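With one protein chain held back, the other chains of the complex are shown just where they sit.
Let's look at chain A:
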Amino acid sequence: MALHSSRETEQRRQLEARSRRRGGSPDTAEADGTALGATVAQAIDLTKTYGDKDAVVTALDHVNVEFKRGQMTAIMGPSGSGKSTLMHCMAGLDTPTSGKVIVESLEVSSMSQKELTKLRREQIGFIFQSFNLVPTLTAEENILLPLQIAKKSIDRAWFDRVVDVVGLRSRLTHRPSQLSGGQQQRVACARALMARPSVVFADEPTGNLDSKSSSEVLGFLKSSVSQYGQTIVMVTHDPRAASYADRVLVLADGNVTRDMQHPSYDEILAVFSDDDSAPDDGNASGDEVLS
């Protein structure tokens, strides 16, 4: 049901965004022909259960969802709603109990370790809540690490641009322990974007940051979407962070209960005050919004 409703709205957005192109720099648009608004990642009938026969916990209950190119999607929901599980399954960190995960037309859910490594090198970027950086490497080395691991050539122009956007030029030779939490997360963002992955998964990227640092990081993520057509999927429980997103998915008890396009901060807040007071009627209110 959620799938159907979201598909209509997405088609609209696709038309709007057709003229834009995904690519590194706006002036030399990449000629891979991948249209913005096309589906980058998709979950089909995704179910994830934990535990054995006696005590089954359903984290995801037949979830269908698509993520479009050039969009920043926030996944929200209370603890235990399955938002992290959804992201982990999408990113190939967790294997679903049933259903499929498809990223860039590749079926992630059935991949071997080797294929997953290739996927992570070529299609996926990660930003975690904490411990994003290898402590023995400098900021610059951390940013370049994914490319070096994948033995790819380094695009210096792109590196300079990313570094300037995150404002870390003066900090490149510092070790993570010499950087503030906000700076560390910006390095992590720069690293995630450096390889220009199809999709960046961010797991509570601002969870450990103060509000000023949070808005810097989110602002940077947002601009990478708007300027370079980067696709970002972000799990957060912070409505302020979610308000930066183009689209907000709300999960509860393993189901997508709402799918909001460009919601304002107040709208998100409103949803959660509802959810908090009556979490059980999440489905009903979700239909209301989508219709």
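Here is the rule we use: a contact is a pair of C-beta atoms (placed from the backbone, for glycine too) under 8 Å apart; a residue touches a chain by one contact, two chains touch by 3 or more; residues count from 1.
Just so it is clear, contacts and distances are computed from a predicted model.
Hidden chain, UniProt protein name from the list "Anti-sigma regulatory factor", "Cytochrome c oxidase subunit 1", "NADH-quinone oxidoreductase subunit J" or "ABC transporter permease": "ABC transporter permease".
Summary of contacts with the chain left out: across A:N64, A:Q129 or A:Q261, the touching residue is A:Q129. Note that of A:H88, A:R171 or A:R258, the residue touching the chain absent from this view is A:H88.
Hidden from this view is one chain, which touches chain A at 84, 88, 93-94, 113-114, 117, 120-121, 125-126, 128-137, 141, 145-146, 148-150, 191, 203-204, 207.
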